[in-house]
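So that we are looking at the same thing, I have put the structure below in structure tokens.
Some chains have been omitted; the remaining ones sit where they do in the full complex.
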Amino acid sequence: MSDRSGINDFVVRFANVNGTGSASANTMFAKTIFRMGVPVSAKNIFPSNIQGLPTWYEVRVNGEGHIGRREGVNLMISVNPQSMYQDLKNTMSGGYFMYDSTWPMPREKRREDVHFLEIPLMQLSNEHFEDPRFRQLFKNIIYVGACATLLNMDREVIVGLLRDQFPGKEKVIEKNVKALDLGMEYAKTHWEYPLPFHVTPLDMTQGKIMIDGNTACGLGAVYAGATVMAWYPITPSTSVADAFEKYCKQLRVDPETGKNKFAILQAEDELAAIGIVIGANWNGARAFTATSGPGVSLMNEFIGLAYFAEIPTVLIDVQRTGPSTGMPTRTQQSDVMLGFYASHGDTKHVLLFPSTPTECFEMTATAFDLADRLQTPVLLMTDLDLGMNDHMSDPLTWDADKQYDKGKVLSAEDLDQMETFGRYLDVDEDGITYRTIPGTHPSKGSFFTRGTSRDELARYTEDGAAYVRNMDRLLKKWETAKSLVPSPQFYPDPSGAEVGLIFFGTTTDSALEAMSVLRNEGMSVDGMRLKATPFSQAVLDFILDHKTIFVIEQNRDGQMRSVLINELEVDPQKVISVLNYDGFPITAVHITRHIRQHLPHPQSASAKAL
Amino acid sequence: MSYKRPAFRHPDAAINEIGFHQKDYEGALSTLCAGCGHDSISAAIIQACFELSIPPHRIAKISGIGCSSKTPTYFLANSHGFNSVHGRMPSVATGAVMANKDLTYIGVSGDGDTASIGMGQFAHVVRRNLNMVYIVMNNGCYGLTKGQDSATADVGSSGKAGVPTMFSSIDLAGLALELGAGFVARSFSGDKNQLIPLIKAGISHDGFALIDVLSPCVTFNNTKSSTKSYTYVRDHMESTSIADFVPVKKEITASVQPGESKTIEMHDGSKISLSSIAEGWDPKDRLSAINAIHKASLEGEVLTGLLYIDAAQPPVHKLLNTVDAPLNSLQERDLVPSQEALEEINMGFR
């Protein structure tokens, strides 16, 4: 890989040991660059383990705003002897390798094509800090300091971050600054600086925030009025529950009584979690759960019940690499098929695909409105990369006048004015029928909820014709849903292209970067970002309007591509998969390589592809 | 909102304190086998709710799958009902209770539904102390799927297929006691006099109330060799006590003799009075109840009645410290935090 890095364009990777408190130092590094106005992205690569195994933190700095993952590490900060040689191997030719030279690396093991930056981190820390409990932590700050010098980072910004992190704790701040300066000074006295690639302030992060998707989902549920959450711990979804709880405790406690306007239950398993969500929604509260693939598998029966019994159900699926004992700490988009078709019998579901934390926030709220409006399960399909890494994104906003769309729910007054209430009567001919909440009216509106085997008035029947009517109405509702779900986002090439790229969720950053690379190379490409199923006419038109379509996704089987073909009846021959499924976020280089393979000559590309 | 009564009523038919007839608590015609124990339990539920004067629409009925779980269609037609999936009634009920603390919740399940596929959810709903009555219509077999043994079938007992059970049986009342339930009772579908007051007491209990009701399956498990047959249960029933439930608005009647009876007050002031309490057993002592069950079972007897009660255990909404209004009644103004809060949150992520 040729190194095209330079000012505001490089990758730094920190190699640490799990459970040694490196996370906060590393985050500080990324945030400093962010506060310097330079776009940055940060990915945690961590093991399925609590303590003692290698963990990495990869920061990409890119002044053009490309914040997808990029391969090729310019500066490796290796503070884990366990992974040191692997880390050295993973450093780019011509790159820099900083390591803790308290234990020097034998000459013969070094690489010629890599610059070595030796710094005795542990020794420095031990020499300057008394309390052994903190030595480990300050070691981390020291390497941040060294990086600051090497990369021209603003010391004042770092100090400011420390002040924000430890408000009023002057002693703590002082010690941290001391460690920081130790690192900065060491670098100044031992190395040439800054490195050829480094940071220069910009103002491209003005107004933006750095937040992870799971926190945004949790906040979205708070603003969307979720009052019941039931969940079962599973990486990488656990922090959705943590965030919901944290913000509920902060924002949803009645100030007068000290009582909670929410109920959160850690259920005994995922089956119970979704059962609780269904029970609560049936009974008129907004309720949701968050889980990952194994949980969705376990919820399969219940999801079908919610589909057929038409109960609003919000489920956040933070996807990880399959299967259950798979790679829980790696990212993938491999639950698309499962989410879309979940359960036995004929079922299809509304899926939402956020691609930024801001969208996690907004779409979580949308999920509740859609679930209530459509009386069906809505699955928010996010993933580990989006959920657990901080992403630069727009601030969260909420329209103060927004009313929740609670859908077709009848009040006692409504019922009093009605002739007949039929729970499954398609009064409005949109496939969506009216429902009542238990306890509403003393003599009207009660009905018995079950899967199928019932007629329009919710009476038990095993009549085949009634079954078919109901199934067909559910399809009509599916049609209605097409106009209600978020529309795709288009990234048109002004010159009009024959090649179209389709992407969604966390493939977006790299897909957009790939598009700009390809356009720079002279290839015309249009882009479409999917936001939801079912697909609207616009999605179909995009596919029909292009000769060749690439669907970029992070799974082995091209799952979204299959769903597109199934739903839209387009010719599979013109729809080409660009796939990545090694558990790491997809890169622009990966995408462009695949596209070029299929379209060797940019100019005549689309013609050839068919 | 007015309580509209259906047009025609027999003038003589009794009405309860809130003006409802017994008929208002009935359901659709049962499609269970003639003689099925479950139908008698439905009748007892109807009677209990009528006598307690609960407005029918303030009751929610939730069940799993099975002949037993079908019964909510056959009682309380004016209540919302939910026939969910097999073994998962407890979780659906949990969600419902979370959403609205103010309704009365009746959960109905079978022994297969609870003790096999639903075992995990059962154990955990007990722990959670939901405010609900959990009725197991326990026939020791899988009625709806045609008579397989359930986990509550006693060792050596056999149903229509004639194959004696070989694995040790699960005593749901014993299990609930072990798991910390605050109200545990057992009864028999054929004993209305015992069952109705127990259901009433269970409904009034502010927390989780388990009533394990032996309910013979006439079609598949009413054999001579079954320990869940009408004959066997009738012959081997042993009562801890004769229960009499006294709602908050009524005085304790003279029928309960002091000295030989014990009266337990519920959170709402209503009382359950227990006469002729079995020796050495104290309805407020968990361990004594556990011992009594085990001893009876060793002798092949079935201990019925109110086995244990702790009226003071905090129910789930107290544990969760939720607001007084039902969560499902909260509106945007209650739920949406301020704009400033969001701005401050954004600031924290800069």
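Which chain is which? They are A and B, in the order written, and residues in each are numbered from 1.
Note that in this section a residue touches a chain if its C-beta (ideal position, glycine included) is under 8 Å from a C-beta of that chain, and two chains touch if they have at least 3 such contacts.
Since we're looking at a predicted model, the values are computed, not measured.
Visitor: Using the labels on the shown chains, what is the complete copy formula?
Guide: Whole-complex stoichiometry, label by label: A x2, B x2.
As a working rule, only the chains that are shown with their structure count from here on.
Visitor: Between chain A and chain B, what's the gap in Å when you average each chain's C-alpha atoms?
Guide: 43
Visitor: Any idea which chain A residues touch chain B in the complex?
Guide: 34-35, 208-211, 219, 222-223, 225, 227-228, 230, 247, 250-252, 254, 257-265, 267-269, 271-285, 287, 301-302, 305, 395-398, 400, 402-404, 412, 436-444, 446-451, 460
Visitor: Note which residues of chain B are touching chain A in the complex, please.
Guide: Residues of chain B touching chain A: 1-6, 28, 55-58, 60, 62, 72-73, 77-85, 88, 90-100, 102-103, 120-121, 123-124, 128, 317, 320-324, 327-328, 330, 332, 334-337, 339, 341-342, 345-346, 349-350.
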